[in-house]
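In this view, the complex is presented without one of its protein chains, the others remaining in place.
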Amino acid sequence: MNPRILGVVGLIAALTFAIPTATATTGSKSATRAAANTLTVWLQIDAQSSWPDLVASTNREFERRYPGWTVDVQYASWPDHLQKFDATLAGGSPPDVKEMGNTEMTKYMAAGAFTNLSADKKTFANSKNWLGGLAASTTYNGKLYGVPYYAGSRVVTYRTDLFTRAKVKVPKTLAQYTQVARKLRAQNGKRSFSPVYIAGKDWYVGMGFVYDYGGRIAIFKGGKWAGALNSPRAIAGLNAFKRFFTVASRASKTTIETRPNPYDVYAQGNAASMIGPAWFTCCVGKFKAETKQFVMPSHTRGKVMPGFLGGSDLAIPARSDAKPQAKTWIRIFTNTQSEKTLQAKGNIPNATNLLGKSINERAAARSWFVPTAKNWVNVENANVLRTMLSDILTGKASVQKAATTASKSITRMLNR
Amino acid sequence: MTAETQLPPPPLPVETRPPAPPRRRRRRRAGQTLWNLLGLALLVLMAFPVYWMISTAFKPDDDINGFTPTWLPTHPTLDHFREAMSRPFFWDGIKNSVIIVSVTVLVSMVLAFFAAVALAKFRFTGLKLFIVLMIGIQMLPQAGLIIPLYVVLARYGQVNTLTGVTITYMTFVLPFTVWTLRGFLLGIPRELEEAAMVDGSTRVGAFVRILLPLVAPGLVATSIFAFITSWNEYIFARVLLNDQGKQTATVWLSYFYGTSKHTDWGALMAGSTLIAIPVVIFFLIVQRRIAFGLTAGAVRG
Partner (left out) sequence: MSSTEAPGGAAFAAEAPLPRRRRPHTATRLFRGAVPYALILPVLAAVAAILGYPLYRLVRISFEQYGLFELIQRKGIPVGWENYSSVLHDPVFWDTLVRTVIFTIANVALTMVLGTLIALLLVRVSAVVRVLLTSGLVLVWAMPPVVAVQVWLWMTNYENGVLNYALTKLRLGDYFQHDWYATPFSQLALSTTLIVWGAIPFVVLTIYAGLAQVPRELVEAAEVDGARSWRIFKDVTAPILKPILLILTSLAIIWDFGVFTQPFLLIGQSNIQESNYLMGIYLFEEGYSKSDFGRGAAISILMLLIVALLSVFYVRKMLRLGDLR
């Protein structure tokens, strides 16, 4: 046979041989499940670095209840854990328990990724008292698809020495805080110094003002979402934010709350206070002794400004074949004892009856959460709220106009 | 061999060249000093970020976050290195990376060399198609391949294995290496080839043996590329490997900046410095093969 033709045939054969003719559906479990009685749990790296003992004790208790089973805990990091999760959903075997950020849940719930746990709700500890922000993130179309794990809110971290020097006390209302900021500025006029460091595009703080004045980001009515930032109340909140920012913050109006990190600015001595998660006290440099926290005051006396409730939930992928075991593991990991351990590490536990008196937990008394729409993530990725805030602060658009533009975008994106 | 077809004796390596006439040598020296200065200036400019990374690894936290930049680490500390190395699975990460990358580079270089020889020195049906395939594969954005590739490897049972990751890296390294080595082979001046062929060898083995030293610089350059690309590859290693004990060095590094809390910059920089060391070692080993006088020596032999 002519070697050339043989070669061409070989070439084509090699190419087509490797392409399976069947379609992509795989009904059976692939070889990724290590052994028959293994429970695969995917948690975020925070658990490994901050509360490894809790994980270990949970595993021990689980193995006691299910002799012959082992728990395989694997850790992921926040930036790309969903990409990996998507891959296992598409082709391999997903884990039996998955930790999800509370803002990440809705999209996956809407896509049918998780097991319906409505019938088991009673079996999870303190389920009647779950925190509002977390419970909202585990429910879709009235059904329960996840279990709240832990949360964190936002507080003000401040320099007691600077407050003393300016002869000001911890403010109890927003108006008082504004006064405090003015006095702090009078004490230190440096160009880079902020009485209250807030980055211009810090929408977590900005939306807190909106919710404080009774506004919302979006409302679900009549089966459709409608952006609500151009309502009078939301506009009042945005105006209040703009007024407060102008007096209190010398941060860039166009940068976000991680560039630079507020605690870095604080540690350099360029901020008297900053609004952020409670763990900011980790990195205040040489001001550790003079650093304390208080809850961000509302414009209404006696109330707390609603803080964004960030947190994690635990869910069971629908394709898991160890659902009863997964439920048991989650039950142990989120029972009252476990939540108290998490609380001791500085987190907010998942139920209101467990809340203590720490600043972090007092701040959670009033909290707000993003609209539980399956497309909400797209709004965040498109930076609609961030752009709105920086346009307002730089004067590029009036508050009314910026809010209307943002609302229109939100309506469009959430209803796609 | 007749006189006409014999090449003039190849020059001795640069270092032992007979002394040039004095005036030319002085001029050359002065010229070289200027070039040297330019080279050093360039080094400072290009490597400044690397210097910043390494010096940050030695700075105490206050200096790292200080308002005015600290140019020299005046209070160097080894704490960050200790912290980085104490993080779980550090040595596993290095070990796995070394295994995966060594196998990838070795196997890819061998396979790619043979394929490049076929492409550069032969004419056969399907030649052009194969060349286009080699460059075409590289034009595809990799992002779209992550999930389907995971599905394929899951079917072969190669998820969460070092083999699966190695094969994946090979398929990304091969097209590039074949494409580039073909270029190096095409660039060999024909005089050298023909002079080498004059020896009269006809067997494939001898043929390859002659080409190999001529294309050695190209092999070195592409092997460095293959090494670094595989060593720094992140997303496929992350998606394909589950057990922390099997993860590569770059995945290990990602835990430094993956928490929801603050990032320990000193430790991250220390970790990055540590995992850059094997790359530099590899480079220092192979870089001696890129040198003038090499091709001349091969012809002579």
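A and B are the chain letters, set down in written order, and residue numbers restart from 1 in every chain.
The rule is simple: a contact is a pair of C-beta atoms (placed from the backbone, for glycine too) under 8 Å apart; a residue touches a chain by one contact, two chains touch by 3 or more.
All figures in this text were calculated on a predicted structure; none of them were measured in a lab.
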{"item": "Of B:Gly93, B:Gly218 or B:Gly266, the residue in touch with the unshown chain", "value": "B:Gly218"}
{"item": "Residues belonging to chain B that touch the chain removed from view", "value": "1-2, 4-5, 8, 10-11, 31-32, 35-36, 38-40, 42-43, 46-47, 49-50, 52-53, 56, 66-69, 111-112, 114-115, 117-124, 127-128, 130-133, 135-141, 143-145, 147-149, 151-153, 167-168, 170-171, 174-176, 178-180, 182-184, 186-192, 194, 197-202, 204, 207, 214-215, 217-218, 220-222, 224-225, 228, 231-232, 234, 250, 253-254, 257, 265, 268-269, 272, 275-276, 279-280, 283-284, 287, 290-296"}
{"item": "Chain not shown, touching residues in chain A", "value": "3-4, 6-7, 10-11, 14-15, 17-20, 24-26, 83, 86, 89-91, 107-108, 110-113, 191-192, 201, 252, 254-256, 259-260, 264-265, 268, 270, 318, 377-378, 381-383, 386-387"}
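Basically, only the chains that are shown with their structure count from here on.
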{"item": "Whole-Å gap between the CA centroids of chain A and chain B", "value": "40"}
{"item": "Residue ranges of chain A in contact with chain B within the complex", "value": "4, 7-8, 11, 24, 26, 30-32, 44-46, 48-49, 74-80, 83-84, 86-88, 90-92, 192, 261, 263-264, 267-270, 279, 282-283, 285-286, 310"}
{"item": "Residues of chain B touching chain A in the complex", "value": "61-62, 65-67, 88, 124-126, 129-130, 146-147, 150-152, 154-155, 157, 159-160, 235, 238-239, 242-244, 254-255, 257-262"}
